[in-house]
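A single protein chain has been removed from this complex, and every other one stays in its place.
Moving on to subunit A:
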Amino acid sequence: MVSALVPDALADPDAVLQDLDGVPARVTDHFKSIFASDDAFNEIPPLTLDHPPEVHKDRSLVRFRAMIQDTSPSPEIYLAKRSGGRCGGWGLGDDATTQADNIDYANLKECTVFWAVSVPGESPWTAPVADLPPNRATHRPPHPHKYPVPGAPHVGVQVKIYDAGDSLRSTDVVTFVGILTSEPIQADLELATPSLVPTLHVLFFQPVPPTIVPRVYPSPSATPELRDELITWIADEALAGDRDAAEWVLLCAIARVQSRTPPILPLTLTLSHFPSPGAGQTTIPALTHVLAQIFPLVSTLPISLHTLNDTSFAPESKNEDLHSGWLQLPAGSVCVVTEGGVTEGGVFERGLANLRAVQEAMNAQTLEYVFPFSRFAFETDIAFVVLSEGRKSTFFQINANVPLRPTTPDFEFYKSADSGVRIPGREKLEAFRALVGGAKIGSVSIGETTAEFIQDDFVNERKAAQGLTSDDLIHRMMVARLLALSLQEKEITVEVWEKTKALEGRRKARLG
């Protein structure tokens, strides 16, 4: 009996829905229980770029791991009971009332309408398992302006949530399970020929952790040796063998927002003296590909006069449609900002607003969405690594500047994704991923003695040398915490502190 539920629901979700009474919470519970087991859940066909909306049958059941892009559409009001007491909503009821007069307003209910897009910067290895053969040839997203990366292939879907949709926020990453169909978007409803967009009537949804794949801290497979291997691999594949730079990249990439009040935000990093791409070369640095192998969410923000002046970094509402911007990224993203493409020229108002948006995201981890006559700050949690050709970033104030010291001559810093990056063995790669994933969610504390030690250290150093400020102490503590996380320690020890100071010392030496 139970076994038949899954295929039934997959084959004809409408029929299952018809049998329910249309109370949203009950629908959610029913479908959730059907697909409670991982096996059953994995049987639901995924909606991805490899399986775009076109390959799915109308009104078939799909799952869609997506980032919520726009929560501003007004909720939709639908008739929850159609004639004959049948259940309404979920796109049912094309046959509905023609007679406007006998609507029982008590039967009206609200559903939340969002726009959701495939998760920007999602690494390919996190893709949901599916039996279907990939088929990506035909998909053209209907509202390309609603994806952070202009012109990038993605799936964008109108999502209608009938139960507890209020809890979701912009840039949340969620797996939706629902019925896929095509409907006009709300704004178009009354146009003579509304264009249809893929629409997902959500039966239930599940939150996705910031690591996409669930992780534990400390990661059982992590050892100091593994960490060393990881750093070496990053250094060799992306940074011409510079292990210190690789360690800084690792520390920066596992950083996250620790607290908002007081603000304990991720460290930002500049790799200075990073060569610009030569003519004809791809502008995506190998570092992006290397990070994408181990981190689940990695995006590149290529800064050039074109991207600055002609694209939006922050989402902006135009004609009541929230257009996306480069920085509309889910929490836990690593954003590699490349300044290599910048040439001489004018930066105009929009460009400056864009630069300010990046700086604001770095300094405060907030991103201001632009609405008519108002701006709304949204919290972000993005780790920034800036690659700059000069001595320091041209545009941004950054916490840590690490001048790159290549040890491999003639290193290719820019490669395409599928060539040139040596991938370690599958097992090793999994261990790397578990290590950084754990570090991304872990937490460390500090013991009484270490705290005492750090305080004494600070007072003494200040006595000895001019110029050490409280900001320096804060910076050091942030690094120490990240170092402890990368070592999978539960507590910051004196040893970690000393290592931090050594690392900082080497960095300062490079700057001098």
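Please note the rule applied: a residue touches a chain if its C-beta (ideal position, glycine included) is under 8 Å from a C-beta of that chain, and two chains touch if they have at least 3 such contacts; residues count from 1.
Note that contacts and distances are computed from a predicted model.
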item	value
Per UniProt, the name of the complex member that is left out, chosen from "DNA replication licensing factor MCM4", "Queuine tRNA-ribosyltransferase catalytic subunit 1", "Ubiquinol-cytochrome c reductase iron-sulfur subunit" or "Trafficking protein particle complex subunit BET3"	"DNA replication licensing factor MCM4"
Residue among A:27, A:47, A:79 or A:202 touching the omitted chain	A:79
Contacting the left-out chain in the complete assembly, out of A:14, A:29, A:43 or A:389	A:389
Touching the absent chain when the full complex is considered, from A:46, A:88 or A:296	A:88
Selected residue (touches chain absent from view) among A:23, A:127, A:226 or A:264	A:264
Subunit A, residues in touch with the chain not shown (by the definition above)	70-72, 74-79, 82, 88-89, 92-98, 100-101, 103, 105-106, 108-110, 169-170, 184, 189-190, 192, 194, 258-259, 261-262, 264, 305, 317, 320, 322, 339, 342-349, 351-353, 355-356, 359, 369, 371-376, 378-379, 389-391, 394-395, 443-446, 451, 454-455, 458-459, 462-463, 466-467, 469-474, 477-478, 480-481, 492
